[in-house]
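As you look at this complex, bear in mind that one protein chain is not there, while each of the others sits in place.
Chain lettering (A and B) follows the sequence in which the chains are written, and residue indices restart at 1 in each chain.
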Amino acid sequence: MNSIYHYFRTLPSDIILADISFVIIIIATTFLLTRYHKWKWLWSWITSTDHKKIGIMYLVVSFLFFLRAGLEALLIRMQLAFPENEFWVFQGERFNQLTSTHGTVMIFLVATPLLIGLMNVIVPLQIGARDVAFPFMNSLSLWLFISGGILINVSFIAGGSPNAGWTTYAPLSLNEFTPGPSNSYYPIGLQVAGLGTIMGAINFIVTIIKMRAPGMKFMRMPLSTWSMLITSVLIVYAFSALAVALLLLTFERLFGTIILSGSEGNPLIWQHLFWIFGHPEVYIIALPAFGIFSDVISTFSKKKLFGYTSMVFAIILIGFLGFMVWVHHMFTVGLNANINVFFALTTMLIAIPTGIKIFNWLFTMRGGRIRFDTPMLYALGFIVTFVMGGVTGVMLGSVPADYQYHDSYFVVAHLHYVIIGATIFGVLSGVYYWWPKMFGKMLNEKLGKWNFWTFVIGFHFTFFPMHILGLMGMPRRVFTYPEGEGLGWLNFVSTCGAFLMGIGVLFFMLNIYLTTRYGKFVQQHDPWMKRGRTLEWTVPSPPPPYNFARVPVVTSGEPLWTAYEAQKHNIDFEGDYDEIHMPSSSSLPFFMGMAFLIASFGFVFEIWSVAILGMAGVFTTMTIRSFQNKNGYFIPKNKVIYNDKGVGY
Amino acid sequence: MPSLAEKNLFSDHHAQMNILAFWFLIGAEVVVFGCLFGIYVSVQELTNNGPGAKELFNLSEIIVSTIVLLSSSFTCALGVYTLKLGKKTMTLVWFLLTISLGLGFVILEGIEFMAYVAEGATISSSPFLGAFYMLLGTHGAHVLFGIVWIFMLLIQLMMYGITKETAPKLFIASLYWHFIDVVWVFIFTVVYLLGKV
Partner (left out) sequence: MRSLYIIGTAFFLSGCSSIAVLNPKGTAGEKQLDLLLLSLLLMSIVLAVVFTLFVRFLVKYREKPGQEDDFPTQKAGNKKLEISWIVIPFIIIIVLAVPTFATTYQLDEPFNNDQDPLTIKVTGEQFQWSFYYPEYNITSRDELRIPVDRPITFKLSSKDVIHSFWIPQLGGKRDALPGKENTLRMTAIETGTYSGKCAELCGAEHALMTFDTIVLDKDDFSTWIEKMKDGENN
């Protein structure tokens, strides 16, 4: 009893606050679920194998992670607002924990799954499929992601967060310099989440290759689908490299290998493996956003995408080159000049396919009828922001100049320009665009515009000054800077911008709340005023569990637009109504995810009995799954007909 | 040309999707082992004053385990052949033989590792040994997983016979088994043969 009291006495105030809010959230959630009799409803979501529900759960969970990592960003900016500032407890070690989890969560648990979630909803609809190829595995991917995410997120209140940066360079990340569970959370949590991501990617690949509606040739697929196909291939290869890197770090920390140690081994192995994954990861989170923007720009300009074929090849080329540039993250580690210039060249070459895409987007708008709805605003904001991030990318590719930019705030500025500019704007654009398809209600346009302008203006105020701060000599990941170097006022501007972005996010949440509470159902398959072009706009909003009551007839790259041009209300569907086979829901993915979570805690704290217990749980659920017979159920024909004719049209 | 039986067994849309998914999984595994080989090769010389490849390995023992594992690939192929012919008992026999040989391999590898550890060559002795145990351990874990997997499929084969559900599963497991054998060929060449040179 005494020791417990002592434990709480010594806790820093931020952890006590986190503990308290954690408890309050749990109690409040439990109370609300019980009060409104929603446990059964929750369970039906948890066990669902419907790709739309799984996609929405991806979006919800990663948005919660986004709020957490965003809060960390605000704390970081508070600490850096003034020179030699001391905000709360966030100096030294605690500051390193903030930046490390901010980066890790934003990259792995926000950017990647937000896009996967959105694409989970949209891709099957865009290719005319009733679900993904492996609905069970889809649910498993989700629960592995959530388990890994929980692990990384509770580290803060359970033993300490990772503190060696989101890149977790050895030897700093080894036991010798950061003992305790902190940096063990990183490889183990990401390993679990990464496993789910690989499964999800394979699922997308097979779905897109094997489940397209008749007539949906590869070169008729919408760009969102194309980009998700290429992204999935990148995930399969890049995340496998990450898996080995994480396995290596796990071995170093848990089983005593000395491969990465500075004295006997070679710490650079970590950097190579990490960036062989890390650079493709940039495209993994950028390409789907490119796909979304292609669809959005085309829709809101009422124009066919300019240079469709070159757009597809540009994506493929970017994906391919993405694997050949990793050393540009390591220009200053002292590799020889030949290696450095080779990677400088490949880095600059990526500008070409990226440029193709930018100009194609611009020329898609030419001759169109542009409307400035929120999805389009985000797409336009993306073009401006991303081009700025792109040109600093080329500047960073110039090796000798990079010796100056590297690990300075210039890089921080660049990476936020491309990642927020592409991924976050892309997700917001996609969410506004497809919200009526997912939930049947339009998000409020007025609040959407408030959301856009506060977020984007805040963004540029936050990150543009960072370019200059970098050139003034401010290294990244510092918790303070001296009074005399003139870094103060730009940092202060940046902090103000960050809070404006925070207000933007609040507008977004307010919009969701008001729309869900008071919004009217749209009742149309295409709520964007007859601008829709692709298959997802041919089904009711929201679509029935089976998406398509009858098989859509695809005769062009933009079937719905073709129908509109022929003065038709919707595309033609093929064949007669029939009963539809549906995958049954399953609780196994949830239990397998929880078993992984238990095992992971065992590994992180090196309590082997718990680890073995968890792994036994994993294998038990796998065995049960292996012995499950083909299951599923049928939706009867008359119900399909009733749904199709009764509502939505 | 696929035989008639094969066409019927594997032409099911779902079976085809499983097989395609599996090929991409193999792609991921290739990267995993490629990276592990990369780590091994780059720290091969860092023996931390301990034993190196030359001192440690005994080729004749390794050749025995190589023969054991490679012959399991052969029996596995025979199993798939009888599976396509629809002969349930023979399929069972060949696959049982396959996993027994696999088990023999794992035991031999365990004995090999224990001998090294007895000599003081443990996972934390040197970067070379760390990478060695990581690479071979990952491969060994794959073999072990394959044994358990195929065993469970054989139980299903006994329960339900050769059906459109069980046959593609076994076929995929056989692809997996061949893959880990191919990985072993690379391990044998890069780690043992070139290590001895």
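What we mean here is this: a contact is a pair of C-beta atoms (placed from the backbone, for glycine too) under 8 Å apart; a residue touches a chain by one contact, two chains touch by 3 or more.
The structure displayed is predicted, hence computed values, not measured ones.
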Which chains here touch the chain that is missing from view? A
Per the definition of touch given earlier, which of A:Trp41, A:Trp88, A:Phe218 or A:Phe359 contacts the omitted chain? A:Phe359
For the chain left out of this view, which of A:Val384, A:Met509 or A:Ile612 touches it? A:Val384
Could you tell me which of A:Leu172, A:Leu254, A:Ile457 or A:Met622 touches the chain that is not displayed? A:Leu172
Those residues of chain A which, in the complete complex, touch the missing chain: 92-93, 96, 164-165, 169, 171-172, 177-178, 262-264, 266-268, 301-304, 306-310, 332-334, 336-337, 340-341, 344-345, 348-349, 351-352, 355-356, 358-360, 362-363, 365-372, 380, 383-384, 387-388, 391-392, 394-395, 397-404, 406-408, 468, 470-473, 475-482, 485-486, 529-530, 561, 564-565
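The working rule: only the chains that are shown with their structure count from here on.
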Chain A to chain B, mean C-alpha position gap in Å, rounds to 35
What does chain B use to touch chain A in their complex? 13, 16-17, 20-21, 24-25, 27-29, 31-32, 35-36, 38-39, 42-43, 46, 48, 123-124, 126-127, 130-131, 133-134, 138, 148-149, 152-153, 156, 165
Under the touch definition given earlier, write down the residues of chain A that touch chain B in their complex. 133-134, 198, 201-203, 205-206, 209-211, 236-237, 239-241, 243-245, 247-248, 251, 255-259, 261, 264-266, 269, 273, 276, 619, 623, 626-627, 629-630
